[in-house]
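Read the structure below first, then the notes.
The complex appears here without one of its protein chains, the remainder shown in place.
For chain A:
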């Protein structure tokens, strides 16, 4: 790979856009293709470009031809996790999710909770949860988890998340807490969407410690991402 192509690949990654590096394995000719631009010394035919478009959308690397000569490495932007509530469980969940490759943002307008001392190296957003989530625009590669335990923060966050195509929406709280939450969300006119909320949040592993609950939440997010919401 030419170093200029590597520099461009890193720049597109930094801009969080999907990009494909296509290589002809027999001679090393390459082209870097993203939504705006193609640069390199390899020309693809119409069928290969069509396959590549599908691969880009699905984020799936692989060969583009039956001969096994044209390989496309798809670099998809990181999957995102938005955590509402800078609470104890968040202190465990955020670093675990980052290790698993998620780009994590913690949303909490309460400055006492959302201090960088409690959350070193983690991106914090001090906006009100509904506005913060609307601004961060969850897509189909985003999970949203509400952990604040405060309906003033969690309810608007859930309403904003339900208005998005987020692949996972989870809410902390017991079954009883969740029943009350569902009543409040119904009053907001969200009846049709309520089935998308995973609550109580996380797989039922039986753990009680914040780190154990964080594992259960991350495990459920991973399962839904790869296997879908059906149990």
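Methods note: a contact is a pair of C-beta atoms (placed from the backbone, for glycine too) under 8 Å apart; a residue touches a chain by one contact, two chains touch by 3 or more; residues count from 1.
Note that in this section contacts and distances are computed from a predicted model.
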Hidden chain of the complex, named as in its UniProt record, picked from "ABC transporter substrate-binding protein", "SDR family NAD(P)-dependent oxidoreductase", "XdhC/CoxI family protein" or "Ferredoxin reductase": "XdhC/CoxI family protein"
Residue, one of A:9, A:33 or A:106, that touches the chain absent here: A:9
Candidates A:78, A:137 or A:229 - the one touching the absent chain: A:78
Residue ranges of chain A at the interface with the undisplayed chain: 1-3, 6-7, 9-10, 13-14, 23, 25, 27-28, 61-63, 68, 71, 73-75, 78, 98, 101, 103, 121
